[in-house]
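Dropping a structure here in structure tokens format, bear with me for questions.
Note that one protein chain of the assembly has been removed; the remaining protein chains are unaltered in position.
Up next, chain A:
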């Protein structure tokens, strides 16, 4: 519940105006409904009485009938506005929550970023954010609008009918509805959580069953996996049935509440009318208005039934959003250290690093220098720590012992912005996003010109491919779809080159390229960045032949 409140506070801070507009218009619609039914009842009864008494010609028929018409039309208009405004508010809230999440996750430490990249983690996260959309639409806004409507209707009924009728209507309705909704919220909590968990399990097990079908079939496990999928399905089915049952019972209680509140208003009003304390028309007003209060609870039923799912989603999202920020103060506050012109571009001095979570060292007192304009290929069997060296050099992780120096200054002293301006890294699994080729490149340089873009594409041998697909404005699909693996790789390489770094770190840059292309690409990098120091994690001969020297990682004390 605390996480849900925190999420609500975030929504409120980000989109206060939109939420208030939504609540105001929802309340107007509800009140117009109450007023319309109340006025109609009053009008007919008063008109009937006037007709019976032969006062038809003096009865002011125009103002009430105009009121009925105005309310009927006004309610339609208000309903239209309410739908637009609440949808607008939800879309705004939806966007702001996602922006906040993106902003926060960009400051995660490298290790957590990597862990987040799994498709299932991300699916989970987006499903959670989706679940939270209902917090505003089905909980907060209808609750606020309902409370406003009840308060104002109560005051009007007390004034126009009788305090006793107003008290009965508002109190019985509020108590009944609150009890039903709170009961539903509590009872649905566990099953709606179970439904969500079962749905996630169903999804993950099914994906496993389909993606690893060959492996599982040969191991004789496919049928078991299928049964596990169906087991999760059965849990989902039964949990959904339970959530539905709670929602139904809450609906029954709400329906009974409205009936009893209205019947009570009729009974109380009849007594008052018989005693001559109120007119029969006022009694009709009270009864019909109470009947119309039932509309308040409509959207809340599903909202309460989904409470458990929303609370779990809120807890997970809030845990990410509210985690203490490990990133240091904004880079601008710290002055960049003065580069030492005599020092190597990059130097490792006695760097040791254990594998994450274990004490076994992967790198043991690694020392090497890398001069400007030099190209070094790191070799070593897989698992020997080539990618870790690049991550250390890029300042993504910190060594357990020893120092990494950039232009003679410890890496930790460089503010993030200056560090990224001086050094670029092409990771092993670089990602592209939907958009044009130019946009993909401009991610590296906001002031990119077309001429620069074409030059760097030429360097990575992509000019032909891009021209075939429609030039710089060629569109890439999700995750860069539309390019082959090798082409996507070269586009991300072009992006790294565009940073114009003094130190360029490359993780298997020519993987998947045939030999002539690989050679041309390597020459292209050197042509674009003649003075840069290049460090390549490599297992290909072509990269090693291109390099000035090799750095073998699996030889115990790797030195130059």
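As a convention for this text, a contact is a pair of C-beta atoms (placed from the backbone, for glycine too) under 8 Å apart; a residue touches a chain by one contact, two chains touch by 3 or more; residues count from 1.
One rule holds for everything that comes next: contacts and distances are computed from a predicted model.
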Which of "Branched-chain amino acid transport system ATP-binding protein", "Alpha-D-ribose 1-methylphosphonate 5-phosphate C-P lyase", "Cysteine ABC transporter permease" or "Transketolase central region" matches, in UniProt, the chain that is not displayed: "Cysteine ABC transporter permease"
Residue among A:229, A:346, A:389 or A:437 touching the omitted chain: A:229
